[in-house]
Every structure is written in C-alpha cells, then in structure tokens.
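With one protein chain withheld, the remaining protein chains of the complex are depicted in position.
After this line comes subunit A, so read on.
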Amino acid sequence: MLKINQLHKSYPIGDSSLHVLKGIDLKVEEGEMVAIMGSSGSGKSTLLNIIGMLDEADSGDYILDGLPIKDLTEKKAAVYRNKFLGFIFQSFNLINYKNALENVALPLYYQGMKRKERQEKALFHLEKVGLADWAQHLPKELSGGQNQRVAIARALAANPKLLLADEPTGALDTKTSHEIMAFIQQLNDEGKTILMVTHEEDIASMCKRVVRLRDGVIMEDKKVEQVRAEQYV
C-alpha cells in the first residue's frame, strides 16, 4: 500500500538548516491503522505531510499503491491528493461559509462530478457519520465533535485509499475524542487504511500499530492490541 525508503527532509532556518527526517523507512499494508507518535519536533507531522503530498521530501523513495510519488507538479499532486488521500485535520479545516453538505461535496467538486450526483454522494457520507439532519448547517452551528465528523465525511467522500489524520482528536474533549475514535475504528474495520499522528497514548492505543519517532528517526515500530473505543462511549 505505502512504502517509504530512506526519507530525508530538512528545513532551512536562516543560514543553517534543520534536519527533521533522517532516513525514515516505513511500510504500511492495506487495512492497517497506524499511529505515528512522538514529541513535538520529532518530525511526525512532517512525515504525514510528505505522505499527504502537501510537502516534498529532499531524498528517498515514496511509493503509494505502486505509484512513485516524486517530482510532482502542483497539478498532479492535486489530482493524486484528490484521488488517493483523505485528510482529517486537528482544527477540522471546514470552510466556514459553506454548510456541512457543501463542505463534504467539495472534493467531489474538484473531481468534476455533476452537482446532483455530488450532493447525493455527500449526503450519503453525512448519513454515515450520523449528521444527515445537519446537512444545511454551517460549521459554526455545529459542535466540535460534529464538525470533526463532517470533516471525516469530507475525507471519505472521494473514496480515498488512505486516510491521513493529523491529531484528529486534538481539539476535542475526552468523550468526543472517543466517539470520533470509535468512528475511525469502524472505518478501519470496513477496510480503510488509516494513518494518524497523535501524541496521546490512549488514542494511539486504539490503533493497531504504533510507530514512535524521535529526532527524525523511528525509535519503535510495533503492533499493539487494539483498545476499542466503543467501551468508553
């Protein structure tokens, strides 16, 4: 599904440069649910951004579903992101003047799907996250948990191969966090591959595999016994 070889990334800071990723090797199979952990500055977000084609590595190979991701033009990266990836952000990143349905339909709009088809599909995904009744509401009229569910519906809308979540529960209280995690677990049960960045141990323990980063290298990579989130809900 996803294969990364000797990935390096550094950012220029003034005259010197900061070496953030120092040779990452990672392989993720289809249907896995991986938590990337690490303290701030460990490079976990950078890794996720490179996997999400929002950022580019300096060197190393990145192969997504058999497709080498290298030297992409902005246009090509946009098409790949749309086709292969779904993003879930810590701060939801919904467009605040669009209602839930329109937000979910946005990736489909960029796919060039017809309006009607798009809205049907978006509504289907909203139903799936249990927010069909809230379709016409603006993000500010929804709670944090609801907003994140809308964001998840949006990430799912284009039926991506890989879901990337950057601290999906970072802005939520514990109870809502568990609800969201339960939902993400359910998606994984249905076969979606999920890659998640978090620094919370209990959230990481709800994944099937934990990768720990420190100072740009992988310290630990192990399968864990998944804690089901439903029991807390």
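Methods note: a residue touches a chain if its C-beta (ideal position, glycine included) is under 8 Å from a C-beta of that chain, and two chains touch if they have at least 3 such contacts; residues count from 1.
One rule holds in what follows: contacts and distances are computed from a predicted model.
From the set "Glutamine amidotransferase protein GlxB", "ABC transporter permease", "Formate dehydrogenase beta subunit" or "Multicomponent Na+:H+ antiporter subunit D", the protein name that UniProt assigns to the chain left out of the figure is "ABC transporter permease". Among the residues A:M1, A:L54 or A:V217, only A:L54 touches the chain that is left out of the figure. The residue from A:G38, A:P107 or A:P168 that touches the chain not shown here is A:P107.
Listed by residue number, the positions of subunit A touching the unshown chain are 49, 52, 54-55, 74-75, 78-79, 81-83, 87, 89, 93, 95, 97-98, 106-107, 109-111, 115, 154, 158.
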